[in-house]
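Working notes, structure below.
We show some of the complex, not the whole, and keep each chain where it was.
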C-alpha cells in the first residue's frame, strides 16, 4: 500500500459485502504461513502448508501466533476464516489494503488494523491486520518480507516478560514495534527539513519548492496514518475488553504515549513546513527586490548621463580648445572606446555570475 | 440535484409545512414504480401502476421493496403517504431535492435521505430517500435511471446473505452502494489533481488556475455531501432502533468505516489542492523574477555601452588612423550594420519563442 493519491482499492459499488477478491498485482513469492506456539516453558515453531495444521497447537495453555506473509493466497484466508470463525467483513478488510488503522470488536476476538511505515526513496506504507483471540493471535502482512523478527527473537530467547504473558501482550509487542517504526522515519524527515531550511535561507531554487511540497505531502500522509492509529490504541485502552489484561493495558498506555509524541513531532514539522513555504516566497520576492534595485540604480545613473551626452551630440568644437574631446583625434581612439565597452561588459558578466543570476 | 451555487429549492417563506409541490423541471419519462417482495425461498417482481397494488405483498414474512424512479408523480407519493402513514414533512423532504443526508426517526419507520454522486462532465448529485419499516422499504430516487440494479441482481441470484436478512439489511445494501459510489469519483478527482500537479510544475497557465479552482469547489461539494452522510450512518448505529438488527449494525459499522475513509481522502485532496494554489502563485512570481532578470541583464549590459558610444558620438577622426571606424568608409557599411541588427532581432525572436514568452 503506497497511499499515493488515488491508490484506494474498492469493489465496484453494489458488490455484496464480505466478498474476497485477490489483490490486482500479485507478488512472485508465494505466501508463507508460520506458527509459533509458546508458554513460559517452551517454544515451538513451524511453517504451515495447510491451515488445518495449526489445530493441534490450539489449546488454552499456550499462546499460538499464526503469521501470514502476504495477502495473495485467498485459500489460506478463507480457511482461516472458517477455522477461527472470522467475520467475512473483517477478512474483506484484510484484503482491502488501504484501510485506516482501527479496532473492531467481534466479541470472540478483536480485529485490529495497523500500518507499518518505512522511508526508502519515498514513504512506503504497509497494512498489518491482527486477529486477537483469547489464546491465539493471527497476523496478516500486506507485502512479503518479515517485520516482526525482533519480537520473534524475543520469544525464542525469552527476553522481557513476553513468554510469561498472554496473546494480548504479544499483540501489544507487535503494535509497539509498528508504532515505534515511525520514529526513524520522523528522524529522516527531520533531517530533510533541516536541509530545506538551509537551502531556503541560502539559495532557494524551484527544486527547493518541489521538495518542500513533497515533504509536506509526506507529513500529511504520515499524519493520516498515525492519527487513527492513536485512536485505535486509545479505544483498546478504553474498551475494557476481557481479552486484554490490566497488565497489558499499562503497556498499551505507554504505546499510546508514543503515538501522541509522534503526532506532536509531526504537527511541529508541519508548522515548520508552512513557515518554510512563507520564507521561500519572501525569499523570492526579496530577490526580485534586489534585481529591481540593481536595475534602478543602473538606469538612474546612466539615463540622465546619456541625456546630457545626447544633447550635445558631443559635437564640441575640437578646434577651439585642446580640452574639447581630444580622444577623437587620437590614433587609437576607436579601438580604445571599443575596449572600454568590452571591459565594462565583461565586468558585468563576472558580477552576474557571482550573483548567480546567469 | 446538481448542487451548483444557488440551486437550493425552497417554498416561499410562510408556506404551510408538508405542502407537496412538483419539481419545476419535469423529465419526459414517466415515473415507474417497481416492487420486489422476497424471502429466503422466493422472489417476486412486479411493476406497479397503482400504489394500492402493493397491498397484497405486505405481510410479515417477506421483505417488500417499493422503488420509485423519479419524483415528478405527486399522486404516487401522496398515496404512498396514506398507505404507509408517512409524515407529510418527510414526503415534503422527498420532493425538496437539496436535502442534506440525514436520518429521522418516526417511530413506525425511519426516514433516511442519502446522496448519490457521479462524475460525468461535472459532479452530479442525486437525492435518494428511503423509508425503512419493519418489513418494507420504500426508496425514491430523484432522477429516472436505476442505480440499484446490482442489489436487485443480488436478490434475484440469492448471492450473499441478502435473501436471508430483513428490510434493514436491504437498506444497508443500498446505502453501501451509494457510499461506495464515492470511490470512483474520488479516483477520477485524484487523477485530475495529479495532472494539475504536473501542469503547475511544468507550465502553469491561467487555465490551470481555473481548473484548480473548479476542483477545489468540487471537493467542497463532495465534502458537503459525505460529511452529513457519515453523521447519518453514525446516528443509525447509535440510535439502537428496534428496526435495525445487531447483525445489520455490524455491516453498517463497515459502511461507516468507508464513509470515514472517503472523508479522509477528501481532506488530503483538499490540503493538496491548497498546496497547489500556493505553488501556482509562487510559480507565477518565479516567472516574473526570471523576466526581470533578463530585463536587468540586458539593460545593464547595454545602457553603459550606449552611454560611452553616446559620449563620443563615435566621431573618431578617421583621418588620423586606419583604426578609427574604418567601417564608415566601407562600401557596404550601412547594409552590414542593418544586417547585424536584423540578425540580433531574429535571434531574440527565436529566444523568446523558445522560452514561450511570445
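Each chain gets a letter, A and B, in the order it is written, and its residues are counted from 1.
Quick note on the criterion: a contact is a pair of C-beta atoms (placed from the backbone, for glycine too) under 8 Å apart; a residue touches a chain by one contact, two chains touch by 3 or more.
Just so you know, these numbers come straight off a predicted model, no measurement behind them.
Colleague: With 2 identical chains placed here, what is the total number of copies in the full complex of this structure file?
Modeller: The complex in this structure file totals 5 copies.
Operating definition for what follows: only the chains that are shown with their structure count from here on.
Colleague: When the Cα trace of subunit A is superposed on that of subunit B, what is the rotation angle, expressed as a multiple of 5 degrees?
Modeller: 70
Colleague: Roughly how far is subunit A from subunit B, centre to centre by C-alpha average, rounded to an integer in Å?
Modeller: Taking the average C-alpha coordinate of subunit A and of subunit B, the gap between them is 28 Å.
Colleague: Okay, in this complex, where on subunit B does subunit A touch?
Modeller: Touch list, subunit B to subunit A: 148-151, 153-154, 159-162, 173, 176-178, 180-181, 183-184, 186-187, 190-191, 193-194, 201, 250-251, 253-254, 257, 260-261, 264-265, 268-269, 271-272, 275, 278-279, 281-282, 285-286, 288-289, 292-293, 295-297, 299-301, 303-317, 320-321, 323-325.
Colleague: Name, in rising order, each residue of subunit A that touches subunit B in their complex.
Modeller: Contact set of subunit A toward subunit B: 5-6, 8, 10-19, 87, 89, 93, 98-100, 102, 104, 106, 206, 209-210, 213, 216-217, 220-221, 224, 277, 280-281, 284-285, 287-288, 291-292, 294-295, 298-299, 302-303, 305-306, 309-310, 313-315, 325, 327-335, 337, 340-341, 344-345, 348, 352, 357-358.
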